[in-house]
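Every protein chain of the complex appears in place save one, which is left out.
Chains: A, B and C, in written order; residue numbering restarts at 1 for each.
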Amino acid sequence: MPPQSPHAAAGNAVLLLSCPDRRGLVSRLSLFIFERGGNIIDLDEHVDPVEGRFFIRILWSLEEFSIPEEELEEEFRPLAEELGAAWALRFTGRKSRVAVFVSRYDHCLQELLWRHGIGEFQIEIPLIVSNHPDLQPLADHCGIPFHVIPVSSENRMAVEKQTTALLEAHDVDWVVLARYMQVLSPAFVERWRGRVINIHHSFLPAFVGGNPYRQAYERGVKIIGATSHFITEELDQGPIIEQDTVRVTHRDSLADLIRRGRDLERLVLARAVRLHSEHRILLNGTKTVVFD
Amino acid sequence: MPPQSPHAAAGNAVLLLSCPDRRGLVSRLSLFIFERGGNIIDLDEHVDPVEGRFFIRILWSLEEFSIPEEELEEEFRPLAEELGAAWALRFTGRKSRVAVFVSRYDHCLQELLWRHGIGEFQIEIPLIVSNHPDLQPLADHCGIPFHVIPVSSENRMAVEKQTTALLEAHDVDWVVLARYMQVLSPAFVERWRGRVINIHHSFLPAFVGGNPYRQAYERGVKIIGATSHFITEELDQGPIIEQDTVRVTHRDSLADLIRRGRDLERLVLARAVRLHSEHRILLNGTKTVVFD
Amino acid sequence: MPPQSPHAAAGNAVLLLSCPDRRGLVSRLSLFIFERGGNIIDLDEHVDPVEGRFFIRILWSLEEFSIPEEELEEEFRPLAEELGAAWALRFTGRKSRVAVFVSRYDHCLQELLWRHGIGEFQIEIPLIVSNHPDLQPLADHCGIPFHVIPVSSENRMAVEKQTTALLEAHDVDWVVLARYMQVLSPAFVERWRGRVINIHHSFLPAFVGGNPYRQAYERGVKIIGATSHFITEELDQGPIIEQDTVRVTHRDSLADLIRRGRDLERLVLARAVRLHSEHRILLNGTKTVVFD
Partner (left out) sequence: MPPQSPHAAAGNAVLLLSCPDRRGLVSRLSLFIFERGGNIIDLDEHVDPVEGRFFIRILWSLEEFSIPEEELEEEFRPLAEELGAAWALRFTGRKSRVAVFVSRYDHCLQELLWRHGIGEFQIEIPLIVSNHPDLQPLADHCGIPFHVIPVSSENRMAVEKQTTALLEAHDVDWVVLARYMQVLSPAFVERWRGRVINIHHSFLPAFVGGNPYRQAYERGVKIIGATSHFITEELDQGPIIEQDTVRVTHRDSLADLIRRGRDLERLVLARAVRLHSEHRILLNGTKTVVFD
């Protein structure tokens, strides 16, 4: 029998924390857990020497832990405030609720739903939102509610209001743009900062904006890529979570680049979703720290 | 005993040709060779369906070939003109004469000289040119003349004149910029079009210009790259010959990116030099066709 | 609009041929096509210098070709016999008929059906055969007949007889084993030589036989792989078509290896199926020549 993954088990807590670097941080944080009966299963830390900032992810077993889940934030707050930390506490027994936005391309959605179906992600998908009806059958096949909200230049604000209401009604934690071909408003981006993951079909920062495969084809690159990143106000400029590349040659037509790129897009996006669902990503300004 | 590589043997000819696509090109070109007693060892062709252009590389044995090397161009010219072709004939028995330009970094030069020393490249290196004296000992160790020509904003034109004279005096076929940190003038670039190979320490077109590793570090990419390309008037815009990438993480400092990138740079440049020395590269506008 | 792939178009022919190497083969074969009005779109050839054997794939347009498809074999036979060639003629307008064999794992079948659905493969899938009923819903969703034929040590011969009858009734050209967990008999293998593609979940020849991920986990490798190959009498010893690898670390449990390996398996198998569906694979003894 394969060894059980820690994330498959209920009853673990994850602390994600960053703060100005100082002496004794690992010691103080691990002691906080140890003194309350927690057993650390996984600890990963990083110091950004340029910014002088400390990042840590600790996963510990709640078995024999003396603080109930619902009181843990309160218990931890004084230490976090003393450290001037940005932080979050997650519980592996509570799955993130994730909305997926799509347009017409099915490959990324297909990939996410397949992995979701075989239990690769510790998430729930309460709804799929699309500006086109095309992928409804795929959602139906998986029994996930599919909301078609057409977008035009006139109704963009109304659409986002409607979308936000939907996300709130479904208690959504974060959003995946699985080749959703609409630009989101600054207000929406601001409200969901650090909680919207996109897939861009190029090796960023090369080929920002539209038609990156055509741009790549015309430039004659020998490698193409895909990039998963958090959405920010500036198009394709958000913190990068994951990237991958594949070799191409002069024999590859634009259609071949699109075909090869599809495989990159869905794998790179799936990795980013898994990383975020396991609470492995911290923001470091315009960059990410990914504890994989 | 390993089978002998065709390129190790003297006595093969290589035809590199491109022309507007039309019916029967492969047949006519292979027949030209066959009728004169040549035995085709390797043939690779490509049609660019967007440009409607045909590209071919044919390697054949000159054993029993009825046309002497020195008369082959004359013999082939009528057919080439009929096809409206750009073309070149090379002979594997005649090594290209290649000049290497360097500044202070030794890793690319070291790599080229080591490979040259063990016979990986079918080239001669009659001279190394540098704007700094630092790498003289490395050149001396390999017994290759090393010319120090300091460059300043005032003497750039004089330097290029001197350099050009050197290249001509040494009967140089093409030039490798092995981390040569000077921009070449449009006149020089024009004169040596398609004959100057550069290594840029990023995954072009990302991070053109100076300090690409710093740019990559600040952008927070998860993969870095290196690109070998022909020099053109526009900085870092020339036809790409070869690229490669390597994964990095948040743990990698700028110094780590530079260290990892060094390995990419030297391997990518070495591959480009090998490809060109074996006459495997054709230009297709701003792109390349690489018959590897 | 992307340039149309040659394979998307009807009306091309493909010649796959191998024979003892001799002078003028490329010329004679291309002339055969040219003289009958064919326009060569793609030609790739290779000489195995150890075996002294010549391999070629020629793709040409049948537009203006003077020989009808159904007479082409007859027309070509004399030349082929003179050359002592093994050869096959294919027409891109006629899709291969491919049967897929599965057991319980869905990922490879899912991948093939998804790609098939979006038109990546030039094949028809008239039936899926399985020794378990588990994947029936997936087949149903795609509207492909699904035949459950349970296998035990007692009924193996009867099963193969039944299977062979099914394949013949459906006029199947070749078979894909998409994680089909049964060993085929020597008689079946012999009958379908060079026409059954398997995916093995290791980097062959490492970890032949059962439980390759467990073997890899216990050996402590830092990279795992997957291999697609033609089936032969000896388990996991057939000619390799395609392989790929991915890095793993000490953090990866056996379950993680299985998860990462799944992605390799489905991509590697899909590539092999695409290559074979485009008639790009020739056998060279226990090895393959893949004209990609």
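The definition used in the following text is that a residue touches a chain if its C-beta (ideal position, glycine included) is under 8 Å from a C-beta of that chain, and two chains touch if they have at least 3 such contacts.
Just so we're clear, the structure is a prediction, and the values are computed from it rather than from any experiment.
Student: Based on the whole assembly, the unshown chain contacts which displayed chains?
Tutor: Looking at the entire complex, the absent chain's contacts are A, B, C.
Student: Which candidate, A:V50, A:A88, A:V148 or A:A165, sits in contact with the chain we can't see?
Tutor: Residue touching the chain left out of view: A:V50.
Student: Which is it among B:V172, B:L204 or B:L267 that touches the chain not included here?
Tutor: Touching the chain that is not displayed is residue B:L267.
Student: Which positions on chain A touch the chain that was left off?
Tutor: So the residues of chain A touching the missing chain come out as 3-4, 23-28, 30-31, 33-34, 39-45, 47, 49-50.
Student: So that we can see where the missing chain sits, which residues of chain B does it touch?
Tutor: Residues in contact with the chain left out: 2-5, 106-107, 110, 114, 118, 120, 141, 253-256, 258-259, 263, 267.
Student: Residues on chain C that touch the omitted chain in the whole complex?
Tutor: These residues touch the chain not displayed: 46, 48-50, 55, 203-207, 218-223, 225, 239-245, 249-251, 253-254, 284, 286-290, 292.
Note that in this section only the chains that are shown with their structure count from here on.
Student: Validating interface symmetry: for the copies chain B and chain C, is the fraction of residue numbers used by both over half? Same or different.
Tutor: Both copies touch with mostly the same residues.
Student: Going by C-alpha centres, which chain would you call the most central?
Tutor: Checking distances from each chain centre to the full centroid gives C.
Student: Report the chain whose CA-based centre is farthest from the CA-based centre of chain B.
Tutor: In terms of C-alpha centroids, the chain at the greatest distance from chain B is A.
Student: Once you find the CA centre of chain A and the CA centre of chain B, what distance in Å lies between them?
Tutor: The mean C-alpha positions of chain A and chain B differ by 42 Å.
Student: So the centre of each chain is just the mean of its C-alpha atoms; given that, what is the distance between chain B and chain C in Å?
Tutor: Distance between chain centres, rounded to whole Å: 37 Å.
Student: Going through chain B residue by residue, note those that touch at least 2 other chains and give them in order.
Tutor: In chain B, residues 49-50 touch at least two other chains, as defined above.
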